[in-house]
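First the structure, which I've put down as C-alpha cells, then a few questions once you've had a look.
Only one protein chain is missing; all other protein chains are in place.
Labels for the chains are A and B, by order of writing; each one numbers its residues from 1.
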Amino acid sequence: MLITITLNGKKITEEVTADSLLIDFVRHHKCFSVKRGCETSNCGLCTVLLDGKPVLSCSLLTCRVNGHSVQTLEGLQEEAKEFVGFIANQGAEQCGFCNPGMVVNTIALLREYPDPSDEDIRQFLSGNLCRCSGYESQLRGIRAYLDFRKGDAA
Amino acid sequence: MSYRHIDQKPMKKDAMQLLLGKPAYTEDVTPADCLVVKVLRSPYAHALIKNIDTTIACKVPGIEAVYTYKDVPQNRFTMAGQTYPEFSPYDKLILDQRLRFVGDAVAIVAGENEKAVDKALKLIKTDYEVLEPVLDMHTAMDHPVLVHPEDNWDAKVECGADNKRNLVASSRWSEGDVEDVLNNCDKVIRRTYHTQPCQQAAMETFRTYCEIDYYGRLHVISSTQIVFHARRIIANALNIPKSMVRVEKPRIGGGFGSKQTLVAEIYPAFVTWLTKKPSRIVYSRKEVQTCGTPRHEMEMTVTIGAMNDGTIRCIDLYTLSNTGAYSEHGPTTVGLSGTKSIPLYTANLEAFRFDYDVVYTNVQSSGAYRGYGATQGIYAVESAVSEMASVLGIDPVTIREKNMVREGMEMPAYYHEIATSCNLDKCMEKAKNLFDWENKSKVRVLPNGHIRSAGVAMAMQGSGISGCDVGSATVKLEETGFYTLTIGAADMGTGCDTTLAQIAAETLECDLDMINVFGADTDISPYDSGSYASSTTYVTGKAVQMAAEDLIENMKQIVSQMKKVPADDMDFIGTGIKILSTGETVSLEDIATKSMFFNNIPVQITRTNTQPFSPPPFMVGMAETDIDPLTGKVEVVDYVAVVDCGTPINHNLATVQTEGGIVQGIGMALTETVTYTDKGQIMENSFMQYKIPARTDIGSLRIDFAGSYEPTGPYGAKSIGEIVINTPSPAINAAVASAIGKFHYTLPIRPESVLDALEEKK
Partner (left out) sequence: MLTIRKYVMAESLSQAYDLYQNKNNTIIGGMLWLKMQDRTVDTAIDLSNLGLNTIEETENTYEIGAMVTLRDLELHSGLNTLTGNAFTACVKPIVGVQFRNLATVGGSVYGRYGFSDLLTLLLAMNADVVLYKNGIVNIHDFVKMPYTRDIVVKVIVSKNNGNVYYTSFRNTKTDFPVLTCCVYHHDNHTGACIGARPGKALDFVMNEEETVTDYANRIHESCPFGSNMRSSASYRGKLCRNLTEYAIRQLQKGESSC
C-alpha cells in the first residue's frame, strides 16, 4: 500500500506491506532510537508520538498511520535536550536502552502535565520498563528539571 | 582523603548520547542488509532427533542455508564466559541430535529477510523420539535418565562432576566439629529454602552481528560482557584457530550477567563462517525468557546453632543447585551460596559446614546473574538468622551486631581471607538511624488497616575472582596532551568507561574530558577477563591506576631527555611536569609533541593487575513493608541500604547501581515467578507474564555509604555491582514474617500465602 507519513517533520511517501509495523518503518528510516524490547506491548521501549500522543510503535500498523505525523526521539531533540541533562546528572541513564522511549514519554508527560507530582510522573511513565536504574534516579532527574524550571520562572 | 575525581558525581561519559537516542547498540551500528539468523527450538524437554528434513525449507525463496546437527563440528565446548580452563564442563554442541530442554536448538536458518526465515522454520520437518525428561532437581542425581550420556562430555577442572550421575559439581567442606558445636547450642533451627530461576531481563535482548573481515577472519560484533572469552568460545565451537576470530562490543543494553554466557553468538558465527556472508541474530524476548541463562534455582538447607544470648556458633548449609540442561556456571555459582553467606557471621563462629551438589535437569540452562549464588545463599542464611532472632526473642539488628564479621577478622568460610576493609558495623549503625529501626521495626496497623513492619539483612560479595581474574589497561599520551584509555572490560551501562576514566584522571591530575575511553575489542584491547564477578572497578581499576602512574614516570623520562635534568628533580602537576630545581614547567603538550619526535620512550603503557584476594564489599538493607489485609499484597514502602564498597569511585553511579540492584531484588522477592508445566515448558515466557517491577511497584529507596578503605583497590575501592541485589529477599521475608507471624521458605512471596497466614493468625 502506498502511504504518506510525516516522520519527524519530513513527508515520506512509500510503498509498505500490509503488515509492516511502525517500529520497523521508522528504524528503516534510520530512527534507531526506537527499540524493541518485547513482543507483548509491555516494555515501552518503542514509544513514539503519533499526532503528539505517545503510542507503542511495535503495535501499530504502518498503514494505519497513513496521513498522520510520527515523531521519534530523533525529531524531538531540542525538547529532549531541555531536561535529559538533569537525568544524566543523576547517572540515571545506565545502559541507555530504555532511555529513548522513556524520554519521548516524558516529553508527552510534560506537555500534558506542566507541573506533575511524583505520583503523576510514576503513573505516566509506568509503561516504560527499566531494569538498570530502579527508577528512582530517573524521577530525581525529572524532579530536578522541574525544580530548575520553576526557579527559572520565579 | 579528598579527591578531585574519586567519590565525586561526574556524568557518565556516554550519558547524553544515550539519552538522546543516538545509535550505539549492536542492531543500530551494524548493517541491516545481512542474513537474518533464527533458531528452530525444541518443543520437548528431552528428545532425540530421529529424522530432520530441510529440503522444503531450503527451497523458500531467500533462504541461504539451513543447518542441522549433521552439519556442525562434533567437539564439545561450554558457553560459559569463564577463564580457561573453565569450571563448566564441555557439554555443548552448536546443534545436537539430543535435545535437552524445551527451547534447545534444533536447526539454524539463515535467509535474506525475516519473513523467509520464519517461513522456512515452519517447513523443517523433524521427527522426534520423545524421551522421559528429568524435571525435578531433587531426583536428578543418579536418575536412570541421563541428561548428558555422551562419551565426549569433558570436565576440564575437577569439581566433582560426573555426567553419568547427572552431576555438574559436588563438594563437601567443613571446619570445626559441627555436630559437637550444634549439640552444645541452646537453640538449633533447621530450615529449607527455595529460590526460583529469575531472569536478568536486560532490556536489550541477546544480539550478535558477524562478518568476514578483509583478512578473512570472523569479525563478531556482539552485546557481550566478555570479548576475550567470547573469542575462545566461538573458536572452540567452530573448531577454528582463536587467531581467526575478532570480537568487539558496542554499547550494551544491560547485562546483569546474562551476557557473560555466549547465548546467541555461536549461531550467526557459524552461519557467517560457512557462508562467508554477514549475518545477524536478534533474540526475541520469548527466546531470552526460555532459552537464556537465568539464575540457578537452588534449594538450601540451613542449620544454625545459637546460644540464648544470641551468640551464633555454627552454620551448616547444604545447597542443591539446578544447572538445567547445560553446565554453564553450575560448578561456580553454587560456591557463593555458602562462601558469601556464612562468613557474615564470622565473629563467634566455631564451626561451619558447606556441602553442595549441582545437578543437570531437562530445563532451561542456568547461567550468571548478578549475585551469582550469593543472592540465593544470603536469602537462606539471612532468613534463618532472622527466624533465630525471633525464636530467641532478640532484636534482629542486635543478633547481627553481636555476630557480624568485623575488620581484621579472618573469615574461615571465605577461604580464610582477612577482612582487610570492613565497615559492616558502620553500615548497620548508619542504616539503623537512617531507617529509624527503633520505631519502624515495631509492627504497626495504620488507620486503613494496612500492616507496617520491617526487616533487616546483611550481605557481602567479592571483588573479582581471587587468584584468577586479570584486568589490564592501556593509557596513552596523545597529541596536545590528552589521553586514551583502552580496556577489555565491558561497560554494560554500569558506567565503567567513566569510573575507570575517573581513576585515570585522578592519577593523571587532569580533567575527566582529557581521558578518552575505548573498550572493548579483542584485536585492540589489552587482555581482561571481562566484566563480571564484580571485578572491573577493583581489578581493572587498579591496572588503570598503575598504568597511569607508569606513564607519569615515562613522561618524566622524556622531560629528563628534553631538559637534561634527572627525573627525581621533577614533579608531575597534571598540566605538565615541573622541574623542582629551576621552577620551570614543561607542558603536557610539549611532552606529547616530543613523544612523537625522535623519541624512544613509550607513552603508551599497559599494566595488568591480578589479586590473590577478593575483598568483599559489605552492606545492610532494611525494608519497611506494607501489607494490605484484604489482599495479602506486600509493598515495599521504604528501603534503606548502606553499602561499604570501599571508596565509591562515582557516587552517583554507585547509588544507582544500588537502587537498581535493590529493585531487581524486590522483583525476586515478590513478583518474578517462574513455573514449569509438567512437560517442562516455562510459563513466564514474556514480559506479560514475567513481572519485573514497574516504577509504580516500588516505594522510596534511600541509599547511603559507609565506605572502608581497601588497601589493595584503586583509591581504596572495592566492588558494588552485585552485592546490591542480595538483601531484599531476606529483608522483605523478615519484614513480612514480623507482620504475619510466618516466614516464607520459597520465593516469590505471593499475596495468597500472606493472606492465608493473616487469616490463620486471626
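In this text, contacts are C-beta pairs under 8 Å (C-beta built on N, C-alpha and C of every residue); 3 or more make two chains touch, one makes a residue touch a chain.
Bear in mind the structure is a predicted one, so any value in this text is a computation, not a measurement.
Peer 1: For subunit B, which residues lie in contact with the unshown chain of the complex?
Peer 2: Subunit B touches the chain not shown through residues 115, 118, 630-631, 633, 671, 673, 675, 683-684, 688-689, 691, 693-694, 696-697, 750-752, 755, 759.
Peer 1: Could I get the residues of subunit A that touch the absent chain, sorted low to high?
Peer 2: Residues of subunit A in touch with the missing chain: 1, 17-19, 21, 39-42, 44, 47, 50, 53-56, 58-61, 63-64, 66, 105, 108, 123-128.
Here, only the chains that are shown with their structure count from here on.
Peer 1: Once you find the CA centre of subunit A and the CA centre of subunit B, what distance in Å lies between them?
Peer 2: The separation of the two C-alpha centroids amounts to 29 Å.
Peer 1: Please give the residue numbers of subunit A that touch subunit B in the complex, ascending.
Peer 2: 28, 32-35, 37-43, 45, 72-74, 77, 80-81, 84-85, 87-100, 103, 122-123, 125-139
Peer 1: Spell out the part of subunit B that touches subunit A in their complex, as residue ranges.
Peer 2: Residues 9, 11-12, 14-25, 27-28, 32, 200-205, 251-256, 284-286, 492-495, 650, 652-653, 655-656, 658-664, 686-688, 692, 694-696, 698, 700-701.
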